[in-house]
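Every protein chain of the complex appears in place save one, which is left out.
We call the chains A, B and C, going by the order they appear; numbering starts again at 1 in every chain.
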Amino acid sequence: MSTADPQVPAPGDPLAEHPLLEGRHSDRAYSESLLAYVHSPPGRTWWALLGFGLAGTAVLTVAIGVTLFVGVGMWGNNIPVAWAFGITNFVWWIGIGHAGTLISAILLLFQEKWRGSINRFAEAMTLFAVTCAGLFPLLHLGRPWKFYWLVPYPSSLRAWPQFRSPLTWDIAAVGTYLTVSLLFWYVGLVPDLATARDTARTPRARFWYGLASLGWRGSARHWRQWRTGYLLLAGLATPLVVSVHTIVSFDFAVAQLPGWHTTIFPPYFVAGAVFSGFALVLTLLIPARKALRIEHVVTPLHLDNMAKVLMATGWMVAYGYIQEHFFAWFSANPFEMHATQAEFFGPYAPLFWMQVFCNVGVPQLFWFPRLRTNVVVLWVAALLINVGMWTERFLIVVASLSMDFLPSSWAAYRPTWVDWSLLGGTVAFFGTAFLLFLKFVPPVSMSEMKELQREVDASLQFRREQGTRPGGAP
Amino acid sequence: MPLLTDPARTDAPDAPATEPVRAWRSLEEWHAGGPGPEAVSREHPPGAMLPPEGVARRTFLQLATASLAAAGFSGCFRQPPEKILPYSTPPEGLTPGVPLHFATGLEWSGRTVGLVVESHEGRPTKVEGNPLHPASLGAAGVFEQAALLGLYDPARAKTARLQGVEAAWSTVRDALRKQAERQDGGAGLRFLVEPTGSPLVQALYARIQQRFPYARIIPCGVALADGRREGTRLAYGRVLDVVHDVGRAVVVAVDDDFLATTQPGHLRAARDFVSARKPEAMNRLWVAESTLTLTGGFADERLRMRPSQGVALMLALAAEVGGGISGSTGANAPVGPVPGPNEGGAGARAPAAPSRAAPAEGGPGPRVTETLAAKLAQLRVPATALTDAQRAWVRGAARDLLAHRGQGRVTVGPRQPPLVHELAFAVDEALGNTPRLLEPVAFPDEGPEALNLLMAELFDGRVDTLIITAWNPAWTMTVDSNFTRNLERAPFRLYHGLHEDETAARCPTFVPATHPFESWRDGRAPDGTASVLQPLIAPLFPGAVSEVELLSVFAGLESQSPYELLKSLWRERSGAPLDFEARWETWLADGVIPGTQAPPARAVLDEAAVVQDALEVAGLASLRIVQDAPDLRAEARASHLSKAPEGLELSLVLDSRLYDGRFAGNAWLQELPDPVTKLTWDNAALLSPATARALSLEKGDVARLEVLGQAVEVPVLVLPGQPDDTVTLALGHGRERVGPVGQGVGVNAYPLRSRYMPWGGGLGSITRTGRHQALALTQEHWSMEGRQLALQLAQAAFRAKPQALQPLQEDGERLYPPAALLKSDRHQWAMAIDLHRCTGCSACMVACQAENNVPVVGRDGVLKSREMHWLRIDRYFLGDPDDPGFITQPVACVHCEAAPCEYVCPVNATVHSDEGLNQMVYNRCIGTRYCSNNCPYKVRRFNYLEYQQREPLTRLRQNPDVTVRSRGVMEKCTYCVQRIERARTVARSAHRDVREGEVLTACQQACPTEAITFGDLRAPESRVRREHEDPRHYKLLNTLGTRPRTVHLVRLKNPAPKGGA
Amino acid sequence: MNRHWVLGEFTSSDALVAALKALRAKGFMQLDAHTPFPVEETFEALGLKRSWLPPLTLAAGLGGAAFAYVAQWFTNAVDYPLDVGGRPLHSVPTNLPITFELGVLSAALMVFGALMVLFGFPHVTHPVFDVESFRSASVDGFWASVAVDAEDAPAVEAALRELGARQVSVVDEGAR
C-alpha cells in the first residue's frame, strides 16, 4: 500500500484540479462512509419528504382509479388532440431513464472511471422513471382491461396484434428496457448487498441483506463471471438505450401528422433523453451527496463532467430544433410550414419560446468552468432543463395534433385535474421510491470505489517513481 | 299489405290489421312492470340493445379491484343468460329479424311531409323520406327524422289531469262531454289550434262549428306572422298559398331562406332549385338577406341588407323592372316625379307612359304587363334608403329578370312585411313569371289578428272554455298579448300536448297527446296532395290521446275511432267506390292519395291596389316598416308603436334546429350544429365583425339586448356575412319546462317579440354585461388557410379550363405494390359528394345519427370538442371577412385505400375489407386513439365516456343492426355497412349479386338534393362511377396519397357578368 | 469423510495473490479467493479458464430475435393475413424493432440466469458464513480458502500461517 500523500499531485496528472476521489480512504472507510446512511436510522427530513411523497402517491392512485373506472374521458383529451398529457409524460419519463443506462453502460464500455460514483443513483433513477413511464401507455387506453391484446397469444379469436404499429414496438422496447435495467442494476448491487449484510448492526438487517445478496461471498470465481456478465449486460444495454427512444420517437415519426412526420426524430429524441436524464441526475445528486456526506466520492469532477454532457446534448437538441423547422420550410409543404409557423407564433408560442430558453439557452452557462462546479447554478439549471424537456414533449404531442390538415377540426386542449394529478402523482411516486432507495441501498458501488482507489494508488505510485527517477519530468 | 290500425282499440274493423297491437301488448305490459326489457332486447338479430362488451365491462368493474387481467379474461368466455320472448300470436307479414317499412308522414305548420318509417318488430327505428310524396321525393329533413327521438322521449307527459287532479282520460272525456252538451251554441267555447292541412281535422272543425255556431277556432303559432299570407291578400284580394317553385332560370330571393329547414316544403324547394342548377346549364340566384343563411351561401350574387330595407329594395327592383319592361317598348317622355341626382338606376332608366306592350313570351296578356310595368316604373326610392352596392345589386337582378322573362321568380321571406310580397307578386306578374298560387291548404286561415280578438274576449271573461291543441302558446305568444295572464280568466282551460310544458303548467286540465307516429290522421303537402298518416306503434304511454280523439268528443263523433273516422271520411271523399278497400290499402302503402293536389287558384292581381300601396309607401319621406298589419292603412296606427329602426336593428328568426322551441327537448337537434354558425346547444346574438368591433364585443361576451323595456342577456357570436347594425337572434331556446335535455339551454328570445314587431325591429340598446360564456361550436376555425379543401369555381372559369383540377385528382406516387382492390371481382364501394348540390341542410347528419346509433355528448362534450357525429358538415368562409361567401362540405370517413389509420392500430381493430371498406371493429378496439391522430380528415370519433343512454325506452329506438358502442371505443362512418350486408344476404340467398341502387347509405337517402352518391365503383353503369370520372371531382388531401374512396365534386358559381348589361 | 475449508485472511490483495501462488505451488488445487472487489491477479493465480457466458448470451440473443421475427411474420402474413392500409403483408423493416428488442431481452435474461446457475445462487447457507470474522471478506479482508479433506486441514492451516495470514480458521461442512 502506498502511504504517500495523494493530495500532492504529480505533474501532468489529468485529475489534478478536480480529483476523482477526495482524500485517501481505506477500504473499511469506504464501506463505513457509504453505508453510514443505510445503517443509521433516518432523520426528520427523510420522514418529512417521505410523507410528501406518499401523499402525492395517494393522489396518483386516486387519479388512476378515476381514469380506470369512469374512463379516460376524465382527461382533457379530445378529437383532434387524442393524445396529450399521457403520452407527454410517457416520453418524458422514458427519456429521463436514459441517463442511468448511458452512465452505467456506455461509460463503462468507454472505461470512464468517473461513472463509478454515480451509476447506482442513475440506474435506480432509470428503474423508477421507466416504471412511471410504463403507467401511461396502459392508462391512456380506452379499455385498459384489454391491454393484453397488444401481446401475441393464441386466442380463441384467432386475432393477432398488428406489428406494423409502433405501439407494439413500444411494448417490446419499454418492457425490455425495464427488465434489462433491473437486471443490470441488481447484478451490480449484489456484492454491495453482501457488504451491507456483513456490516449490518442488527440481525434483521443482516437477515434481509443476507437474502438480497443471495449468498455472495466474493469468491474469485464469482467475481470473474460477474465481471464478464456485467460487461455483457452493459454491452446489451448500450444499443438498447439507443433503440428505446428511437422506437418511442417512431410513435410520432411514423405518423404523417405535420410536426410528427420527420426523420430527425430518432437521434433528436435520444439526445433529448440523455439531456433530460442528466438534468434529473444532477437535480437529485446535488442534494443527495450533501445529505449522505459522500462528497469524497461524488466530487466536483463528477459535477463538472455532467455539466459538460448537458451542454453537449443540449447542442444536439438545439440542432434537432433547427433541423425540424428548417426542413419544414425547406420541404415547402404547406402543412409543415403552417405547423412551424403556428409553433413560433401560434397559441402555444409562449411554451415554445420557454422551451428554447430552457433547453438551448440555459446549457450555455456551462461554457464557464466556475459555473460547472457551482452547485446552486447547476441545480437550478438542471431543474429548468427538466421543465424545458417536458414542455418540448408537450409541444410535439399536443401542438401538432391541435392543428393538422383540415382547419375545420382544429381545436385546443385543456388539461383536467386528473391530468395534473397523474403528472404530479408520478413525480411524487418517483420521489418516494428514490427516498427508499437512499435509505435501504448502498448509494454508491463500494466494490468499485475500492477498486478505483486501488487503481488511483497504483497510478500515483507509478507516477511518483517516474518523478523521482533522474532525468524524469522536470 | 294490412297495416296498423287504431292502436287504442282492438275492436277496429279489419281484423288482421289489429295484430301489431297485440304485438305491442308485451311492451305495454312492460310499462305495467310485466316481462318487458327482454321482450325488446331480444327477438331481433344480435348487436341490438346491449352494448358490446357491456357485460365484459361490468364484469370488469366488479373484478377490477381483484385484477385487471383476470377481469379481461372473464366475461369473454360465456354470454350472460338471456331470454327469448316469441310472439304469442305473430303479426301478419312480420318475420322477426326482418324490418318492415310503413308509409306515413309528419305535419308541422300545416304542411305534411310524406315519410317511410322503418320498423323492427314493431319498434320504429328510422325515419326516411317517401319517394312518392311530392314534398319529400325520398328526402327527409332534420325535423322529420329527429321526431323519432321525440317519440321515445322519457320526458313525455304520461297522465291526464282534470282541474288539477290526476285523472284517467275517460274521466276527462266525461267532463268534456258535459262541456259538449252546452246549449249556448258555444258562445264561450274557444279552440286555440295550430293551422292544419288535415282534411279529417278540418272536417271535425266544421262539424264542431255546426254544433256550436258561436264557438270559434283560432289559429296560433309563431309562423302565423307571415307577410306572404297578407301579401297575397293585398295583391289578390284573398289569402292564398304560394308554392315555392324556385326551379327557375333566375331566382331573386329577398330575405327568403327557402332552403332553410324552418320553411315548410324546403325539401322540395331545394330539389327543384338544385335540379335547375345543372353544372352545364346553371341558373342564377340573387339573394338579399338580413343574416347569413344557407340560401345566401348558395347565392351567385349575395347582398347584405337590414331587415327593414326589404321595402326599399323591392320598390327599387319594381321600379327597375317596370322601367325595363316599358323602356324596352321604346317609349320616351318620362312622367312622374323626376329622379333625384343621387338616385341610382331607379331614376336612370326613366319610366315610360302606359303604351303598347311588347308581348313577353310566356307571360300573361300584354294588358297586365304593360300598364303594370308602367306604373311600377313610377316608383321611387329615397336616396338614403339604399347603398350603392344595394342599388347595383338591384340593377343587376332586374337586368337578369328582364333577360329571362317568364323564367324567373321573385320570392320574399315570410318575415318581410306584406307590401314587399305584394310588390314581388306584381314584379313577377309584370315579367310573366306567374306565381304559383293555390287555394289555402291549411285551416284556420286567419292571421294573428284573430288572436288579438281572443285576448280581448279572455280579458272580458267572455270565454268559459278554452281548448288548446296548439303547441305551447304560453311560450310562443308575444309578451304584449298578456296571454298567460288572460289565460287565467278562462275557468275551464284544457291543454293537449306532448309534454308537461309551460302551457300545461297554466292549464289545470291537461291531456297528454299521442306522438304523430302513434295516431291515425291525414295531412296535405304544400301542393295539396293528401296522404294518410298511419301510426307506427301503439301509444308508448297508455294515457296518451290523439288530437282527433279529443276533437271528436266535441264533434260528437267519439263513438268512432279515429281510424274509422278517417276511413269513412276518405270513403265519401273518394265517392265510395266499390274497390275502396283496395284503394285504401294502396294509399296506405304508397303514403299518397293520388289526384288530390290543390288546383291552381284563379286569382287576378289587383294592380290598382298594389300600385296605390306602393306609391303611398314610396311617397313617404322616410320608410317605416310595419309588419303584421292587416293592411297598409294600419300603418299610421302602427308607425308610432314601432319606431322606424335607426341605429341597431333586431331580427328574430326561427331556430334552424329547435324551430319555435318545440324541439328543445330533442337531444339530436340540440346537438346538431346550426348549418351556418356551427353552434350547438345554445343560441347567440349574431353580429357582423364591423358591428362587433364598434360595440367592442367578442365571441362569447354576454350582451344585454333591450327592446321596449324587455331585456335578455345572451352571448354574442361574430358571424362574417351578417349585415352591419343588425342583431340576429334565434327564438326557441331557454325553455323552462322541457325535461332534462333542453332545460334552460340557451336564452329565451321571446320576451323581445311583440305583436307589432313579431320578427324584431328597432333594438333599444345593446350593452356588454362583462360576463363571458363559452359557446359550444363544433367548428372553431373558419378559414381554409389557403388550402384546397372545399372547392368552388366560377362556371365560366371551369368551363374554360376543366383540366385545372387534374392535380387534385391523381393519386400520389407510392412505394408499395399497387393495391389490387379495384382489380378484384368483389364490389368496390365508393361515394361521391357533390358540393354543387349540397345546401348544408344537415339532414344527412341526423340520418346518420339515427341509422348508426350515434350518441350525443351534451353541451359539455361539444365544448370539449368530443362530438360524435360520424358525418360532419365543414363550413368555410371565402373572401372578404365582412361580406364573404361560404361553402359547406360534408366530410365523413373517406375510406382511403391506403388508410393511415390502419397501419398504426396495434390490434388490427381497423383494417381494410376486400370491398374497399375501411372497417372499424369496435369489439377489437382497445382505444389507443392512434388511428385518430393519424387520420388527416379527423373523421374518427372516440367514446371518451359512456355516452350511450341505457334507459329501456331510449334503447327501443336503436337500430338493432348496428352495434352500440361502449366507453373507450373508436368509431366512424362505415358506409352503412349494415345496409350493405342486409342487401348482400338477401341477394346472395337468391343466388345473385347486389344490384346498383339496392344499397343506399342513410345520408344519401336523406339528402333532399341527391348530393351524395354511393355504389359500386366497378359496376360500369353505376352513378358513383360516373361521378368519380366527372371532371369536377377531386380527392380531398390527395397529396397525402391516401387514395380516398369518397371524392368531392367542386361547386360551381354563376356570378352575373360584371359591368354593363 | 466430509470436506473442510481452511480460510486465511490477508491484509492486502498483493499478499493474497502471493499466498495463492504459493499454495498452488504447494500443490493445493481446490483453492479460492474471497475479496471485497475483483482482483485480476487472483484470477490468474487461481488459473481460471475462459468464461462460457459470451457464447451463451449470443446464442440466446439470436434465438430470441429469430423467434420474434418468425412470430411477426407468421401472425401477420400467414395465419390471418389482413389488408392493412394497403401495406405489404410481410415487410422486413416494420419487423426489425421487435426482433431487436426481443433479442436483447432474451440475451439479458440468459446472462442473469446463467450467472445465477454458475454461482449456484441463491446459496445463503454456505459454510464459510459460519466464520464470524469472514464478514470482512466483503469489506477489507482478502481471504484465501482451501478445500481439503479433514486430515489435510492442519497442514493447510500451517501453510497459510507461514504465508502471513492474519488469521486462519477451519470450517467443517458437516458441522451442521
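Following the convention adopted for this analysis, a residue touches a chain if its C-beta (ideal position, glycine included) is under 8 Å from a C-beta of that chain, and two chains touch if they have at least 3 such contacts.
Convention: contacts and distances are computed from a predicted model.
Asker: Tell me the UniProt name of the left-out chain, picking from "Amino acid/amide ABC transporter membrane protein 1 (HAAT family)", "Cytochrome C", "NADH-quinone oxidoreductase subunit N" or "Extracellular solute-binding protein".
Answerer: Cross-referencing UniProt, the chain left out corresponds to "Cytochrome C".
Asker: For the unseen chain, which displayed partners does it touch in the full complex?
Answerer: When the full complex is considered, the omitted chain touches A, B, C.
Asker: Touch as defined at the start, partner being the missing chain; which of B:534, B:795, B:889 or B:913 qualifies?
Answerer: B:913
Asker: Decide which residue listed in B:390, B:778, B:865 or B:978 touches the omitted chain of the complex.
Answerer: Within the whole complex, the residue contacting the unshown chain is B:978.
Asker: Which listed residue, B:403, B:921, B:1019 or B:1056, touches the chain dropped from view?
Answerer: B:921
Asker: Looking at the whole complex, which of A:159, A:422 or A:435 touches the chain that is not displayed?
Answerer: Candidates A:159, A:422 or A:435; residue touching the omitted chain: A:159.
Asker: So which bits of chain B touch the chain we can't see?
Answerer: Spelled out for chain B, the touching residues are 22, 25-26, 29, 34-35, 38-39, 42-54, 73, 76-90, 95-98, 911, 913-915, 917, 919, 921-924, 961-964, 974, 977-978, 981, 984-986, 988-989, 991.
Asker: Determine and list the chain C residues touching the chain excluded from the picture.
Answerer: Residue positions of chain C that touch the missing chain: 80, 122-125, 129-130, 132, 176.
Asker: Under the stated touch rule, tell me which residues of chain A contact the chain that is not displayed.
Answerer: Its contact residues with the unshown chain are 153-159, 197, 206-207, 210-211, 215.
By definition in this document, only the chains that are shown with their structure count from here on.
Asker: Go through B-C and A-B and name the pair with more C-beta contacts between its chains.
Answerer: It is A-B, judged by the count of C-beta pairs in contact.
Asker: List the centre-to-centre spacing of chain A and chain C in whole Å, with centres computed as mean CA coordinates.
Answerer: 29
Asker: Touching at least two other chains at once: which residues of chain B meet that condition?
Answerer: Only 900, 903, 905, 908, 911 qualify.
Asker: Please list all residues of chain C that touch 2 or more other chains.
Answerer: 80, 82, 84-85, 87
Asker: Provide the residue numbers of chain B that touch chain C in the complex, in ascending order.
Answerer: Residue positions touching the partner: 816-817, 819, 821, 896-903, 905, 908, 911-914, 1043.
Asker: List the residues on chain C that touch chain A in their complex, please.
Answerer: It comes out as residues 12-13, 32-39, 42-43, 46, 48, 51, 53-54, 57, 61, 68, 71-72, 75-76, 79-80, 82, 84-85, 87, 91, 94-95, 97-98, 100-102, 104-105, 107-109, 111-112, 114-116, 118-119, 121-126, 128-129, 134-140, 143.
Asker: In their complex, what parts of chain B are in touch with chain A?
Answerer: Against chain A, the touching part of chain B is residues 53, 56-57, 60-61, 64, 68-69, 71-72, 779-787, 789, 864-866, 872, 874-876, 889, 891, 900, 903-908, 911, 924-930, 932-934, 936-938, 940-946, 967-970, 1037, 1040.
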